[in-house]
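One protein chain omitted, others in place.
Up next is chain A:
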Amino acid sequence: MVVTVAAACEGAVLEARGLVVGYRGRRVAGEIDFALVPGRALALLGPNGGGKTTLLRTLIGLLPPLAGEIRLEGGPLADLTVGARARRIAYVPQAGGQAFGFSVRETVLMGRLAHQRALAGPGPADVAAAEAALARLGIAHLAERPVTGISGGERQLALIARALAQAPRLIVLDEPTASLDFGNQGRVLAEMRALTRAGLAVLFTTHDPNQALRHADEVAMLASGRLIARGPSAATITRPRLQHLYGCDVEEVVGDGRHAFLPGSATRP
């Protein structure tokens, strides 16, 4: 069931070909080919330890690939400086690692660092971009609050606003709904979806196949060190594939012309 589509997509923002990722020569995952295009969201699914984080770190240039290549807007990713990369790819980490209580506005302004000269501070254009990002995510009223003093959902929105202020072509989100409550998951994913409507390419990882079904155009499934499936979400996320991916029983719930998946079985065997 190996699906390696030759992803020679015209107009791709980011393209991976024959990519092998890992740490210090130790291979974690390989046979990875895909493309990210403007206006579309790709969800990366896979069990813990399957290589999702390693792949993400490689794609945003924090880890050199062991083999294969990554092309950003047609050129090799490795050729770009840290600053040039940050002007094209923004990264939204899992919220919660903030040591200092910087205000939400100061946090969003950090997204403009890649657009400033080496030692300069923010100019009027940077402040305007940060304010626009705050307004767009509906958190302008939180601008003066410390990021350590707002809810997890609001913090995640602040980090997405920071990514938006970076004015990138691609936004990469690492489990954007991890440790968020039910309502905030919906809010954050809706805002993430809105980014694609503005023409951005989006890549996110998730533990919930239903999020991929609902909020991603395409899905890539990463297990035991390779991409086992890749394609449009609705067609690719199937019960047998999920059972294979997570090694557990999966129940499919159908109704109202849509379907969703539940892990495990309702009754003990």
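Just so we're on the same page, contacts are C-beta pairs under 8 Å (C-beta built on N, C-alpha and C of every residue); 3 or more make two chains touch, one makes a residue touch a chain; residues count from 1.
Definition applied: contacts and distances are computed from a predicted model.
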Per UniProt, the name of the complex member that is left out, chosen from "ABC transporter permease protein", "Cytochrome c oxidase subunit 3", "Manganese transport system membrane protein MntC" or "RNA polymerase subunit sigma-70": "ABC transporter permease protein"
Residue of A:L62, A:A78, A:A235 or A:C248 in touch with the missing chain, whole complex considered: A:L62
Listed residues A:L55, A:A90, A:A130 or A:L189, member touching the removed chain: A:A90
From A:L45, A:A114, A:A133 or A:I150, residue that would touch the chain that is not displayed: A:A114
Contacting the left-out chain in the complete assembly, out of A:G101, A:G138 or A:P232: A:G101
Touching residues on chain A - with respect to the absent chain: 57, 60, 62, 82-83, 85-87, 89-91, 93, 97-103, 106, 110-111, 113-114, 116, 119-122, 146, 148, 162, 166
